[in-house]
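A single protein chain has been omitted from the complex, and every remaining protein chain is retained in its original position.
Letters A and B name the chains as they come in the text, with residue numbers starting at 1 for each one.
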């Protein structure tokens, strides 16, 4: 869908590109979350859904991501839709023969009703949306920039547990500098009232001054902390993230910080509240001890994963106009 | 479907291999084109088609081609059929363990109702058809040799616009030596009466003497031209093609000729007629200026792409016996 600037959802998803969390307001999130809950029921029912029957969605993945790819593929198929799956087009396609990104997008939109795109370059999903004439584009991650469906599933997971997204206290740990998921989560929470987020990260991976200043202008309280001992005992959620090895040019620097903050049963015992849930966008590579997995409040391998599929089901049904809105 | 020589369609597609444009006569093309028009309606309708429900088509792609792959996959799924998708089998399959092409074809035909094959070697689709006992084979490109569904969609695109395939004047530009699409297009037009095609190519990429002599025996007038100034002003279509870098052993030779003839708004203004449509088989890598894209008669990113899907839908429905014929 060609567009001048980022289109606001304003409660009507039909035909809209989904490029950034900044397109959403509270009412749109509530509409999406209500439908997401229904999608969970559909996925569990034995009777197959036909909501997307006759619809084809292209999954155009320029970059490895089995989890996001699998989640979208399953979401589409759970609703009876079909996929055209193009993985790694730079090696297995016309792109290899020198085709431009623009032409690739135009070709694929002719075959389908929507395109889900993952691409390492910042702004690629926006570029695809500018090019496409009629097929809505869903951003499944454009480099370190945006990954709105991840942010939506994170917000939904918190909402599902606490039945609200305001007056919450959260702790985010790990990479604030490069990690896009943390920034999206903060932007989402800033839409609601009276949220506080504690930021725990190695010195070198703190939120950039620019990002910090920008977030301060929004309605959210951010508190930098330096040690696990500063974690408040009444947090609603802990959101741990991976330190992204691929962002470091010097491996020694990576080794120094990668395991600085590890989520362990001991830390939970010392600093978590009775209701605190434990989240992670995955993949993890050591920053959460496997011993935490069996904790019933560890949602990263349970509801967070399933919610990712449900929220994508809801989003696709809305964008493709299958739900009255 | 095992066969002695190239089987003529003669109005009955059921169970036939589709290997070459030379299998078609005018009546068969008309039958296909009539159904293609209906397929366009089916693809646009919101009600899902069940025409290929229960059918499985294997897409066996030994060579990169996201466009042709996506077009076939979407065509099958538009009609409610399913695919088994095998990409790059030489690296990800039994072929890697030393399995012969013959065994691979026999194995896959056991799983499905038809096989779409793309393979870099000339004659590979014919070889597959000779081996297969019951599954029809569709050639999706055997190296520089044949790519019949591309030729069919090109012919259909011209037919859709002018409601005829005779008494036409066309201009083809680019690579006549290696490019298979141009040769197929000429062969198709030669079935009809009183067509004239102007050939505009760099010296080194002219039609081979052998090809030229062969085409002369058919019912078509071919005129070699050397400059854009020789383009007749009353052409029905311009068909531009990519100079195929991969055919050149010397990169300098490629650089010399690649941009010799570029389709620009200026050239359109100077030499195109009011009705001329602008075609390209894609991918393009510079031989059509992006400024031409917005011209409403530029069909290469619009109807030509969509027609590719529609014609494959029609062809599959006919071959699999889903349409009375």
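Quick notes on this structure:
The working rule: a residue touches a chain if its C-beta (ideal position, glycine included) is under 8 Å from a C-beta of that chain, and two chains touch if they have at least 3 such contacts.
Please read these numbers as outputs of a predicted model, since none were measured by experiment.
Among the residues A:78, A:104 or A:157, only A:78 touches the chain that is left out of the figure. Touching the missing chain, out of A:49, A:264 or A:325, is residue A:49. Taking the complete complex into account, B:112 is the one of B:112, B:222, B:288 or B:315 that touches the chain left out.
From the options A:122, A:225 or A:305, the residue with contact to the chain not on display is A:305. Contacts to the hidden chain, counted on chain A, fall at residues 45-49, 64-67, 69-71, 73-74, 77-78, 85, 87-88, 242, 245-246, 282-285, 290, 301-302, 305-306, 309. Although one chain is not shown, part of chain B still touches it, namely residues 53-54, 56, 58, 82, 84-86, 89, 91-99, 102-104, 106-108, 110-112.
One rule holds in what follows: only the chains that are shown with their structure count from here on.
Rounded to a whole number, the gap between the C-alpha centres of chain A and chain B is 40 angstrom.
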